[in-house]
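Note that this complex is displayed minus one protein chain, with the remaining chains in position.
Order of writing sets the labels: A and B. Residues in every chain begin at 1.
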Amino acid sequence: MNLNLQWTWFHRLGSPRWFYQKTQRWLPWLCLIMLSLLVVGLVWGLAFAPPDAKQGNSFRIIYLHVPASVVALAGYYLMAISGAVGLIWRIKLSYMLMRSAAPIGAALTFIALVTGAIWGKPTWGAYWVWDARITSMLILLFLYLGVMALRHAYSSNEAADKASAILGLVGMVNVPIIYKSVDWWQTLHQPATIKFTGAPSMHPDMFMPLVVMIVGFYTFYAVTLILFTRIEILRREYRASWVKQLVENNSAEK
Amino acid sequence: MYFESIQQLIVMDGHGVYVWSAFSITIVVMLGLIFKPLCQVKQEFKNIQLHVRLQQVNAAAMQQKDSDAPHS
Partner (left out) sequence: MYNYLSGGFLAYLNRDLLLGIRNKSDLIKPLIFFLLVSALVPLAIAPEADRLAQLAPGIIWIFAVLATLLSVERLFSDDLQDGSLEQMLISPNLLILPILGKITAHWLMIGLPLALLSPVIGVWLSLPSVAFVPMMLSLAIGTAVLSLIGAVGAALTLPRQGGVLLALLVMPLYMPVLIFGSATIQSAVDGLTWTAPLAILAAFLAIAIALCPLAINVSLRLAKNG
């Protein structure tokens, strides 16, 4: 009995209606935080931070590249875990989150790849280098595209959700293995010219804007995930009375 | 500001092309991610409204049929 009481919050969290109504109130604040963080981070990073001693001004691309890659990778785990939550507790909302996370993650991975390639040109002299990080991001993009494509193989939403969740879990086991393998493969073949100084040696003046941008990208992720999930809720719950009520009220306001 | 003028900020010692193209691509993709669902909301609302109206019409037709039945 006691146990049931403790878990009610968890199941309320899984209610699409609760999510839709709560996020309605959260969204303006989240957008405000996102905009201020991104604007401050970008202006700071692009105009005020000192340039890197070796890479010059092109190093400023990391204020886009690193946050996008970090959030894209974290997004894969979020997608896989929400799929697992859906499989275990049969919560509808977590499947909707999983489905929404795939295109956002793919887009962020795309940003990471493109900015990485542009950064590579002045730094390494080539748009594409088979660097461990870039290669892992490319594989991550394929993993995201696979999850997105698998959905169309199934005619029922329910089966498609479960299949995507399984694929997400298989991918989650594999992501660290892939990452480590690519890393090892890279050290095996590394040409001497490709060396890049990592974050620990970064000066605080350069590092602080990066932290602001990473937090900004996370809030951006939260905002887009909420927006995509709200669409998904409307699509799947169109028979629910609260959705009909919502639509009626909306049209009455106009 | 690190740069002395806006001109310098744009050129960035010759690296401006790379920095600003990366910047603009990122912004375009991010704006797309924000606006895609915002556009879809309107479409979804229209679809649901259509669905509700269809249901009402169907229900009315069924009622009409039921009330017609005893007379015939």
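Definition applied: a residue touches a chain if its C-beta (ideal position, glycine included) is under 8 Å from a C-beta of that chain, and two chains touch if they have at least 3 such contacts.
Everything numeric here is computed off the predicted structure, so don't read it as measured data.
Colleague: If the full complex is used, which shown chains touch the chain that is missing here?
Modeller: A
Colleague: From the list A:85, A:102, A:143 or A:233, which touches the chain that is not on show?
Modeller: Going through A:85, A:102, A:143 or A:233 one by one, A:143 is the residue touching the chain not shown.
Colleague: Using the touch definition up top, pick the residue from A:13, A:39, A:126 or A:159 that touches the left-out chain.
Modeller: A:159
Colleague: Per the definition of touch given earlier, which of A:89, A:127 or A:185 contacts the omitted chain?
Modeller: From the options A:89, A:127 or A:185, the contact with the absent chain belongs to A:185.
Colleague: What subunit A residues would touch the chain not displayed?
Modeller: 139, 142-143, 145-146, 149-150, 152-156, 158-160, 162-163, 166-167, 169-171, 173-174, 177-178, 181-182, 184-185, 188
By definition in this document, only the chains that are shown with their structure count from here on.
Colleague: Between subunit A and subunit B, what's the gap in Å when you average each chain's C-alpha atoms?
Modeller: Computed value for the inter-centroid distance: 19 Å.
Colleague: In the complex of these two chains, what residues of subunit B are touching subunit A?
Modeller: 1-3, 9, 12-13, 15-16, 18-19, 21-23, 25-26, 29-30, 32-34, 37-38, 40-41, 44-45, 47-49, 51-52
Colleague: Taking the complex as given, what residues does subunit A use to touch subunit B?
Modeller: 42, 46-51, 56-58, 60-61, 64-65, 68, 104, 107, 110-111, 114-115, 118-119, 121-122, 220, 223-224, 227-228, 230-231, 234-235, 238, 243-244, 247-248, 250-251
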